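Take a look at the structure set out below.
As you look at this complex, bear in mind that one protein chain is not there, while each of the others sits in place.
Entry: chain A
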Amino acid sequence: MLSFEPYGNPTYFALLGVAMIPLMIGLLYGKRSRLYETLISIFFLVLTFGGPKWTQGIALIIYILYEVALTWGYAVYRKQKNSGPVFYLLVILAILPLTIVKVTPAVENGQASLIGFLGISYLTFRAVQTMMETRDGTLKNYQVMTFLQFMLFFPTISSGPIDRYRRFEHDYRTVPSREKYLGMIQKGIRYIFVGFLYKFLLAYYFGTILMPKLQVMAMHSRGGFMDLSWPVLGYMYAYSADLFFDFAGYSLFAVGTSYLMGIETPMNFKQPWRSPNIKDFWNRWHITLSFWFRDFIYMRLVFWFMKHRIFKSPRTTANVTYIINMLVMGFWHGVTWYYITYGLFHGVALVVNDAWLRYKKKHRASVPHNGFTQIFAIFLTANLVCFSFLIFSGFLNTLWFTK
């Protein structure tokens, strides 16, 4: 039985190309075949979750049925009533499987949970967001079949981008005009090829060729202050480059494939390395995730704190929420000291960034602002981010705590 990582090898792309042809001809002639789309979705899902990974496939099916029951149940309930506790309970239930999957390795000596599968986080984000918008009343017309298509949309199932139910539904129910669709094909193909450059050339170079060498060198150079050495610095940059090109490459494949299917899945990266500050960075890096956190954690918490007047000043509210928001993101990556430290680091960075921007605003006359400071800001932000990725990489854990 064949089994593939999504976008993992040439065979996967060849199969993808062949599967796209009938679909594209259909869209060019103004037709969208639900049946065909469902069939190829199932085909690619079986490729990803079948064969030797069939246990993941079973976990996926059970998980999906569970989330459908929750979201559907809540949509029906919400038409009659709107109780806070019921909503909170259902959201907690929706997050429960993900929580179990993330906590299991920490308490079971690194053993993966049985109910886990590739992409469970991203599906949970989609389900929770569907519930939240149902509660807000912005999502009125919940439909099981659309929800299933939204959750199981195969180009983005394993690692996002995290689309929104209503945005997806709009694209899914319409057929783009021929002119528009040709433009989407053009973009889609370009994205996929830039993705090849990112993932199979650049990420390969940084991640597979450079990183292991630097890792060995860094391990050999231990013994100095906190075991730090030049190779550790090199590793930090190589890891950051690998992380970016690997994930941005994958995201380009996912978005490109979506475009070919006539769905405008949102972009995940927007030149993150040119951000002048950390806040801007999060508007450009893993955008669909940070916006999801912004909309469904940050904003909600700020609103809740204000409503209940927990903190006196809006500034404290914002600062506390930054920290909580980023800590949650850290925990989401996994329950290890380095993920949590990474979250805390970014939370603090956002707080400091805010304070600096306020200071700058107040002292506009005395703080210089020119091309040089702009470049310095970009340089500082990029290096700060790379440092946070060094924490994130877990390499410090290896460096300090292995013999």
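FYI, contacts are C-beta pairs under 8 Å (C-beta built on N, C-alpha and C of every residue); 3 or more make two chains touch, one makes a residue touch a chain; residues count from 1.
Basically, contacts and distances are computed from a predicted model.
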Response to the item:
Among "Protein DltD", "Fe-S cluster assembly ATPase SufC", "Raffinose/stachyose/melibiose transport system permease protein" or "ABC transporter ATP-binding protein", UniProt's protein name for the complex chain that is not shown is "Protein DltD"
Item to complete: Decide which residue listed in A:Leu28, A:Val86, A:Val103 or A:Leu148 touches the omitted chain of the complex.
Response: A:Leu28
Item to complete: From the listed residues A:Ile92, A:Ile209 or A:Val367, report the one that touches the chain absent from this view.
Response: A:Ile209
Worksheet item: Any idea which of A:Leu39, A:Leu182 or A:Leu380 touches the chain not displayed?
Response: A:Leu182
Discussion item. I need the residue numbers on chain A that touch the omitted chain, in ascending order.
Written reply: 2, 28, 178, 182, 185-186, 189, 193, 209, 403
